[in-house]
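Report on the structure given below.
As you look at this complex, bear in mind that one protein chain is not there, while each of the others sits in place.
Our next item is subunit A:
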Amino acid sequence: MKAKHQRLTLGVVALVAIIGAALLAMSALKDQAAYFYSPADVKRTRIEPGKAVRLGGMVADKSIVRQPDGVTIRFVVADGADTVPVVFKGIVPDLFKENSGVVAEGRFDAGGTFIADNILAKHDERYMPPQLEGDKHKTGKVE
């Protein structure tokens, strides 16, 4: 009976300690493990031009402008706090649209414009039939 209780205590204490340590480590990783920088992160942490990074946020309303060459687009990524202008030449995913989430891979130029090599669309956690009209379809922010 005694050995059994010892093992139970040992097992539970070890498990709690390991999970606690892992959770602490993971939540401390926060910024390092982030998949992309938001415009507010960009402003806070100075990212040197030319370094390969990902930029994520919402495509600002009425900001997508197609350039005369037909394949280059300019748009603005916003996160409610700050905005970053982006230029991209290529094909975007179907879900890339204004007021929707986006993750752009690329680098900053010296002027602070983000030169994207690749565009990924990020959607939010809501799913609904298209018949539902009104404000429910509007995405406020992307996290």
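As a convention for this text, a contact is a pair of C-beta atoms (placed from the backbone, for glycine too) under 8 Å apart; a residue touches a chain by one contact, two chains touch by 3 or more; residues count from 1.
Basically, contacts and distances are computed from a predicted model.
Asks: Missing chain, UniProt name, options "Heme exporter protein C", "Peptide ABC transporter permease", "Lipopolysaccharide transport system ATP-binding protein" or "Phosphocarrier protein HPr": which is it?
Replies: "Heme exporter protein C"
Asks: Which of A:18, A:65 or A:81 touches the chain that is not shown?
Replies: A:18
Asks: Taking the entire complex into account, which one of A:47, A:64, A:87 or A:121 touches the absent chain?
Replies: In the complete complex, the chain left out is touched by residue A:121.
Asks: Please output the residues of subunit A touching the missing chain, sorted low to high.
Replies: Interface residues of subunit A facing the absent chain: 4, 7-8, 11-12, 14-15, 18-19, 22-23, 26-27, 29-30, 33-38, 56, 92-96, 100, 103, 118-132, 137, 143.
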